[in-house]
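Please find one structure pasted underneath; my questions will follow.
With one protein chain withheld, the remaining protein chains of the complex are depicted in position.
Per-chain numbering from 1; labels A and B assigned in written order.
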Amino acid sequence: MTTDDTTAFDASAAAGAATAAILADLADSRHRAVVVDSPPGAGKSTLVIDAAQELTAGGERPIIVAQTNNQVDDLIERLAEKHPDLPLGRLSASTYSPPQSLSELTNTTIGRTLTDLAGCRIVIGTAAKWATVHDATTFGWAILDEAYQMRSDMLLQIVEHFDRGLFVGDPGQLDPFTIVGTERWIGLPHDPTQNGVSVMLEHNPGIPVHRLPVSWRLPASAAPTIAQAFYPFNHFTAGTEEATRALEFSTTGFARTDLDETLTKAFTTGWALHELPRRHVPRTDTETLRTAADLAARLLIRGAIATCERHPDGRPLDARDIAIGVAHRDQADLVRAALARTGNPRARGVAVDTANRLQGREFEVVIVVHPLSGRRDATAFHLEAGRLCVLASRHRQACIVVAREGITNLLDSHPSTDPVHLSVRAKFPDGWEANQVMLDKLARHRVAA
Amino acid sequence: MSILSALAHVQAMESMRAVPLTEYRHRRLSGRPLVIVPLAMAGEAGAPLAAMVGSSRRTGTLLVVPQPRNRDQRFAFAAGLGRIVVDYIDSFRHNRRGEDERSLYTDAPQVLVPNPGGVKALADLGRMCRFRSTSGPHAVPDVVPEFGMWLTFLVDRAEQAGTSLLLPVTRMLAEHWATGQSTLEDQNLASLMAWISPPAGLSVEQAMAEAENPDVCPPAGPTTSPEFDNRDLAPAIRRFDTARALGDPRALATAESDLRELIAGQIQPTWRMVWEAISLLRSVREAPQTARRFERDCAAFTRYSDDRDAGGLPQRKRDTAISAARRLSRLERALADFESETAFDDRFVRADRRSAGEAFAGTVVETESGRTVTTAKNRRVPRPRVTVRTEDPVRLVADTRLISPSMPAGHKAVIVSVLPDGDATLVVVEVTGGMGRSVAPKPGTVPELGQSIDYLPDPGWRPEPRFPASDHTPWTHSAGPDGPDIESAVPEDAAAEEWGNDD
């Protein structure tokens, strides 16, 4: 227990020091912006809430900009829970219908214009919604959450609403993109297809950039691998000890031995690679997608008790604690259909989504359909480090990767395909290298199906 | 790419002939397009070698630069080509429809080049010409910068999906026909034509082989084949240079006409083939919404014409932060609109989306046409529901808004549920719009029992983004007084561009 305490103390102290430094920079009027880079689950939301509270306490009336309606709702719920006396305003489009939990909040007003929210101390909305506000009101501070997922042209539409900005986000996740294939803006500091943080930093060299040092989400089994693969230059550690998190079955296994073997491997080591026979398949391959669904259903049938720092005595997992992550939308549709067919009505509650939509979310167990599984070739899309990073860093307890054998050979024959441009710094991590690190790790947790 | 288009390519490969990918031609084809076949010198940027230009197969003008490395000859060429192109463009600047500032030209020019490389060649030429000064030490004829600006306008416009002011014919052909070869080979006009319409007496295989033989089918450019360069062109240019150096007018005339003849032999096969491609494309019916897209082309053409008349400055070398964001938004919206419009118009394109589960077609097997609901404002409105049985692998989910090309304009619906029914799928759809104002829907506005119907997702309306004014670039996108000096990296005083040792 002594070691546990020391580690927990160290992690908390490191995280606390980082937060204190960030808040100090916020108070320093010389900085037009403060950037906080956060690895997965490093307390980004907590920081956003603390900063909002701190700014409000200092007499500011900050705004918060998030990227999706879900993110806005989550932030409001957490803010309301922590600071029930702060009047909050949710800036929303006319089509928005609040979830039950949010409608019940007494300190939150939902409005379509800033006038509707005149009495609120903090106004929160999506970037897309802020872009439609043409009110001349300017706020002193904006907190921009998931800022690395916001495109530079979106920042341009909302920047006139605030004087100074706190940009918070995870640089290792997926970059924003455009469906328009043009190289017209490559090399420009204000390339509109780049993320807003990079563009802002490019033009404002003196901006302090902080890094959160501790992942509270990722278990000790995952943090070192994720850090090595996706954050080669920004080391971070897990906030919990190996022994703090644990998964146990509530029933003993029978039948379906390969699924059980994989689940056992994941429960005991935090990782499992469920490897299907080598075959080239279309991305909609039923066997692969059904296996992912079956693993989730099997987990629910067997039942699992999760122990962690929040639930030291254990808590049974239900469908909401599980996610299945894929690369393509059609795969997500097919996994949902497969879940419906497992015959377990609870399985429908499992979150199934693409990497893009899982960004910023957290689960106990995540099942990943490897983007390169069954492919003949590795395109830049499938090699993108951010995609794998999102998928492999959503879990608090365990991550199970489903893939067809052969990814090693695929990587071997597909060297990095990134285009090379003049005067543009290469983006790291390299997708190829990151995939390799993950494969090396997963090879040690392999279960052949 | 969907499995359906992929299958079309396999069909083409199996049957050794091109098969249609679309029902319609989605690009407008002008009654009087201007074809330009540009040739450039290998290894040199923006060194035009020749161009054949004209608005009918029989009236092609061949322009040749005898020594492409010579700056004066380059600009003499640019002026010659520029006069033809600018005259052609000016011929569309007569008839305007509508009142005062809002009036638009009723027609617009259309420049056609053989392949995407041709667009790039015009882009380079536009960039080379538009900043040139018409006075001072390196003065060029007035038409040169004017020509450069127009070319840049056309090239910029060509970047936007669905436009038709400048197009490579290979793209128009490949949009309509699937061949049994790769995208890369489809960029070779002769190879593409070999599949669609092989020369009389030749099989597709023979035509393909000839298409890749530079002695039979000279490359459509912009660069000429290395064999031609080394064997024919280099000696001919050398003879020209020698004759000029010697100041022998007869030898010079001979050398120049030899060179013209040589280049004519390289360029004419492509010229003829482009016109053949045009007449093939004319035989394909134009899609209904092409006219609407052409209106937007006319509007863009009118705006730029007026800007030219007002003496507007040449287009910048690179976009500013604000203009880049504006352009990106324009390009993204145009692409989304084009995809949605082509799917609405064209059952081939729709079938493509159906095979991917992004649209569906089927038969109405159940209707509840009298269904009404009461709105929040206490008004009773029709909300009929119909059940469509489809064999398509539907992936759309409840709450997806739909439009339908099988129903009168304005028809809107939303998916209520999607349920499997044996091998097929039952989609329950609620009609939400296009039924008139009364509680009883207008006749013909609700799908009827037994009717075949197509549905696809409604792209919906998105607000036009608003960016800061051009002269108010905010701090996040512009360097402050202490920041890096970005502007100096992209100087605008390009009229002073140096020319080095040209001869």
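Worth pointing out:
FYI, contacts are C-beta pairs under 8 Å (C-beta built on N, C-alpha and C of every residue); 3 or more make two chains touch, one makes a residue touch a chain.
As a convention for this text, contacts and distances are computed from a predicted model.
The protein name that UniProt records for the chain not on display, among "Heme lyase CcmF/NrfE family subunit", "Glutamate ABC transporter permease", "Secreted protein" or "Aspartate carbamoyltransferase", is "Secreted protein".
Hidden chain, full complex: it touches shown chains A, B. Touch with the chain that is not drawn comes from one residue among A:235, A:280, A:311 or A:348, which is A:280.
Within the set B:36, B:84 or B:128, the residue that contacts the chain not displayed is B:128.
By the touch rule set out above, subunit A reaches the unshown chain at residues 183, 186-187, 279-286, 374-377, 412-416, 418-426, 428, 430, 432-433.
Listed for subunit B, the residues touching the missing chain in the whole complex are 1-11, 13-14, 19-20, 22-25, 41-46, 124, 127-128, 176-177, 180-185, 212, 214, 223-227, 229-230, 233-234, 280, 283-285, 317-318, 347-348, 351, 354-355, 391-393, 489-490, 497-502.
Just so we're on the same page, only the chains that are shown with their structure count from here on.
For subunit B in complex with subunit A, the residues that touch the partner chain are 159, 318-322, 324-325, 327-329, 331-332, 335-336, 356-357, 395, 397, 463, 465-468, 474-480, 482-484, 486. Across the complex, subunit A meets subunit B through its residues 32-33, 131-132, 134, 152-153, 155-157, 159-160, 165, 178-180, 182, 184-185, 188-193, 196, 199-200, 202-206, 329-330, 333.
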